[in-house]
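Handing you a structure now.
Excluded from the complex is one protein chain; the other protein chains are retained at their positions.
The chains carry the letters A, B and C, assigned in the order they are written, with residues numbered from 1 in each.
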Amino acid sequence: MKTTISYGMVGGDINAFIGKVHRGAIAFEPNTTLVAGCFSRNLEKNLLTAQTYRVPADRTYASYEEMADQESLRPDKIDFVVICTPNNTHYAIAKKFLEKGFNVFCEKPMTWEITEAEELERMAREKDLLFGVAYAYSGYHMVKFAKMLVDEGKLGKIINVNGEYPQEWLIDELSETISKTAKFSGWRADPKVSGISNCTGDIGTHIEHTVSYITGLRVKRLCARTDYFQNDLDLNSNVLLELSNGASGVFWSSQVAIGHMNGLRVRIYGTLGSLEWIQEQPEQLKFTPRGEAPQLYYRGAGYVGGRAAELSRIPGGHIEGHYEAFANMYKTYMTALLKKANGEPLTENDLDFPNATDGVEGVKFLHAVINSGKNDSKWVTV
Amino acid sequence: MKTTISYGMVGGDINAFIGKVHRGAIAFEPNTTLVAGCFSRNLEKNLLTAQTYRVPADRTYASYEEMADQESLRPDKIDFVVICTPNNTHYAIAKKFLEKGFNVFCEKPMTWEITEAEELERMAREKDLLFGVAYAYSGYHMVKFAKMLVDEGKLGKIINVNGEYPQEWLIDELSETISKTAKFSGWRADPKVSGISNCTGDIGTHIEHTVSYITGLRVKRLCARTDYFQNDLDLNSNVLLELSNGASGVFWSSQVAIGHMNGLRVRIYGTLGSLEWIQEQPEQLKFTPRGEAPQLYYRGAGYVGGRAAELSRIPGGHIEGHYEAFANMYKTYMTALLKKANGEPLTENDLDFPNATDGVEGVKFLHAVINSGKNDSKWVTV
Amino acid sequence: MKTTISYGMVGGDINAFIGKVHRGAIAFEPNTTLVAGCFSRNLEKNLLTAQTYRVPADRTYASYEEMADQESLRPDKIDFVVICTPNNTHYAIAKKFLEKGFNVFCEKPMTWEITEAEELERMAREKDLLFGVAYAYSGYHMVKFAKMLVDEGKLGKIINVNGEYPQEWLIDELSETISKTAKFSGWRADPKVSGISNCTGDIGTHIEHTVSYITGLRVKRLCARTDYFQNDLDLNSNVLLELSNGASGVFWSSQVAIGHMNGLRVRIYGTLGSLEWIQEQPEQLKFTPRGEAPQLYYRGAGYVGGRAAELSRIPGGHIEGHYEAFANMYKTYMTALLKKANGEPLTENDLDFPNATDGVEGVKFLHAVINSGKNDSKWVTV
Partner (left out) sequence: MKTTISYGMVGGDINAFIGKVHRGAIAFEPNTTLVAGCFSRNLEKNLLTAQTYRVPADRTYASYEEMADQESLRPDKIDFVVICTPNNTHYAIAKKFLEKGFNVFCEKPMTWEITEAEELERMAREKDLLFGVAYAYSGYHMVKFAKMLVDEGKLGKIINVNGEYPQEWLIDELSETISKTAKFSGWRADPKVSGISNCTGDIGTHIEHTVSYITGLRVKRLCARTDYFQNDLDLNSNVLLELSNGASGVFWSSQVAIGHMNGLRVRIYGTLGSLEWIQEQPEQLKFTPRGEAPQLYYRGAGYVGGRAAELSRIPGGHIEGHYEAFANMYKTYMTALLKKANGEPLTENDLDFPNATDGVEGVKFLHAVINSGKNDSKWVTV
């Protein structure tokens, strides 16, 4: 019986924070090892990262193509590959690894174009490979508890949603206040690397996924105002929308909202109850049943069961944060890999990680928002 | 020199909570007396209210017309009239009292139709009468402090606003859950009395006014989804909007949002700072200067000056609430009346109460939201 | 049947904030009139206050003795007197008015010495007069709801209490930082006027009363550290204590705790549940039943009944603050006066205002804390 997992990584050199988060999250499971990688196109960075993480030299690859080719020939080939490169490369890398028969875990947004995402989704399905997309916020225990409350009918029919994700870190990009040359030069601001969107793609899609995960509903149509402030990509976006069941809502995401570090918040209103989850206080979920007092649920409490309880590592009140949410996502994904390898059937809980279908929806949402914003905020179908 | 004020009231019988709030708020000033009224079309209620408030029998009127006519003939006529009747009567009553030369303080929404509101505004201006509209939330000290911060340039250019006003009290109106006959039968739900809107008119306009008061900006255009849930009037409304300076934003108001008592909240984001005010914690204002830590300002603290300090009654931390916000609005209005009567010039601060122009804007906003909602959420100019 | 109330006031001239609060709170009831007063020993201030509040000249008295004597001879004598003078005068004034047969409502601390308080309590009982003491925080709706939860057994046996009342307004008194001459010179800092304590007497007693009101328990014994910082009276006080049922607890009060405006907070822990009330968010009560999620109760919600509901003036979420808490206390007291005058029996709810017994307990508590603090923090019986 297979009990251990080895994986490889494309991107995520030693200076990239999100690569560290992926590796750290996977390391929460003691049966995992990072054994292969192409961490950077820069040779030196690639080697340094490999050395730091004790990846063998012969499995430190100069290109992702070489990595996929070589690994596919090994008897001890990696069980899956993590892709955490800039947005414009996700499609080609994921496609290559799928072609070579590897399971894939990819950063979001999944691809640049909708058709690309759909193609990857189809490939993974046809080849029976597990494809994960790093929407880590649905890995939080209390987001899972929120979903459970909705699934159990505690909210009744959902009638309104309110999601937001304000950050302040790009405030200096506003052209009124600083010169063009002094601006943020990371790849996220470069349309050639980042794609058609900065704010909506980077964080707006997290709202979309988190709401979709909790409610089981999709965004059906929307109209959006996207603010560029003379930059190439959006920095602020307000979206009015209709969900698949007819419910209304608004999503607001911003990278120029002073006073907010990482303010993802979703509020879901139904005919029988409502709930609120705030990412910066992730261990708490506010739930109000109709006609009763608001209740504050906490991870680890006896009254919190289901997936939220199964995935708890430490007693309630001892905070599990961003790494642990990532770790929940990976633990589920890797457990499914092992079960699959061992011929065990996969339950719904085994598949409780963000997948290629979620990835496709994210790309569609993002395109719809940007399209509406560029067309005088007209209504568009997602 | 005139030092005392007498006033009359139309509507606000002894069972109407808002009438009590008006009277209680005015009574904070020791130099005021309620001396006349037509509190109800129901004779018994009218007399009982008059008796309770010790209004003389000869100034307790059976109709507002009689009241306006008779009072106008008295040498000791009232200094102003408070109108707190259902929406459909504001226009006629206000017009009558303006015609007879009285200053007016009217509940919101100011009128049913935009043209009516504009007519009243024009009449008040032409007759040089003071016309107040009961947008009480701008009476709160920390809303005034917020305005001061904006006026002083502490927020820079405003780029995004986020306003909301969720309540839960009409949740039982949702047709999925109760029978039509069991529904709320108050006048607010009756289009013949309430006008074209319930939710947006009753509370959505408070968002619009509060944001407008703080920022000095008006809503220029908007598109809206208004949810009726098989009722005659809206119960939930999401609005995507553009302000007069080009800033974006969303306003959400709801009477069916479980978990919220009276959740008015406004957040204003600028290029140099942001602020947040939450009506249910009215004594606090969160202000974040760019690049600095969020700061929590409290009424009564030494660092809070201006109008917020002038209007403070008790030391900080001893909560001043809804009555006191109303009282601030009336204190300002009545001080202006006295100054005017005594021939003193009126300063900007003297006129710091919601006026007929604000009332007109509210009616325009409300019509725009309902029109958009009824026309497939298309964009409309306010 | 008597339906209206007239009252007089000793102290509370037009510049004294607490006098205004008493008058404003009483004015919430439309059947009340201020008709007599000796507002200040300063003739000018006395007259100005009388004039502002339209108190007749012949009932504006130069001394409280004259006021008590003269009023007692009038057929339309006042129904009760409010005493809001500095601490050192409460005893003599209250005694004089009780001797002349008047009901009394007195500021806290009730007296200087324990024996004085006990004497007033005895006099009021023997003469069958209603004696109120202005512990206004127990007038808050949600404090009453807290008491109801305890009375209903929802907390089980109380095992621990935690009360605090930090303020920052006297921070400049700390001798390290400013010169003696620049210090606060109000009467509260003067032992000849204030009595043996500043901090504990002014605010510590509010903790004691609020806990006692909610739980029905008294402080049995305590030890205390009282910090003077080279001032004549205490500015900070930490008290370890045992309640009458054996429960443990700590009370902390401070006037030099930077960051706090008026931070009264009480937390009560029992074998079946706990509750928390925070004065600066007075409309909320946190209640946690054993084994369940914490619940947030709000004034005005359908699930909040009893006295909290009876005394509500406006819909939940529209904040009722300090004035309204005072008004609740007075409404109860004055309703009891009317019922008594009309020969109606008084129920427990009718007597739900802080009384002379509460006043005595407050003076005892205060003496115990100061005594312990002056005697190397030894344990003393209250």
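Assume a residue touches a chain if its C-beta (ideal position, glycine included) is under 8 Å from a C-beta of that chain, and two chains touch if they have at least 3 such contacts.
Predicted model only: the values in this text are computed from it and were never measured.
A.B. asks: In the full complex, which of C:S63, C:T115 or C:S248 touches the chain missing from this view?
C.D. replies: C:S248
A.B. asks: Using the definition of touch stated at the top, determine which of C:I203, C:C223, C:L264 or C:A356 touches the missing chain.
C.D. replies: Here the residue in touch with the unshown chain is C:C223.
A.B. asks: Among C:L48, C:I171 or C:V193, single out the residue that touches the unshown chain.
C.D. replies: C:I171
A.B. asks: Thinking of the whole complex, not just what is shown, which of C:T89, C:N162 or C:Q279 touches the missing chain?
C.D. replies: If we include the chain that is not displayed, C:N162 is the one touching it.
A.B. asks: I need the residue numbers on subunit B that touch the omitted chain, in ascending order.
C.D. replies: Touching the missing chain: residues 287, 291-298, 301-303.
A.B. asks: With the missing chain put back, which residues of subunit C would touch it? List them for me.
C.D. replies: 156-157, 159-160, 162, 164, 168, 171, 174, 176-177, 223-225, 227, 229, 236, 238-240, 242, 248-250, 252, 254, 256-259, 269-274, 276, 286, 288-290, 294, 376-377, 379
A.B. asks: Considering the entire assembly, which residues of subunit A contact the chain that has been omitted?
C.D. replies: Counting over the whole complex, subunit A touches the hidden chain at residues 17, 20-21, 23-24, 27-28, 30-31, 52-54, 167, 169, 260-263, 279-283, 298, 300-301, 313-324.
In the analysis below, only the chains that are shown with their structure count from here on.
A.B. asks: Would you mind checking the shortest number of contact hops between subunit B and subunit C?
C.D. replies: Contact-graph shortest path, subunit B to subunit C, evaluates to 1.
A.B. asks: Work out per-chain C-alpha centres and flag the one nearest the whole-protein C-alpha centre.
C.D. replies: Minimum centroid-to-centroid distance belongs to B.
A.B. asks: Between subunit B and subunit C, what distance separates the C-alpha centroids? Give it in angstrom.
C.D. replies: About 34 Å separates the centre of subunit B from that of subunit C.
A.B. asks: So how far apart, in whole Å, are subunit A and subunit C when each is placed at the average of its C-alpha atoms?
C.D. replies: 55
A.B. asks: Just the number, please: Cα centre separation of subunit A and subunit B in whole Å.
C.D. replies: The mean C-alpha positions of subunit A and subunit B differ by 43 Å.
A.B. asks: Can you pull out the residues of subunit A that are in contact with at least two other chains?
C.D. replies: 294
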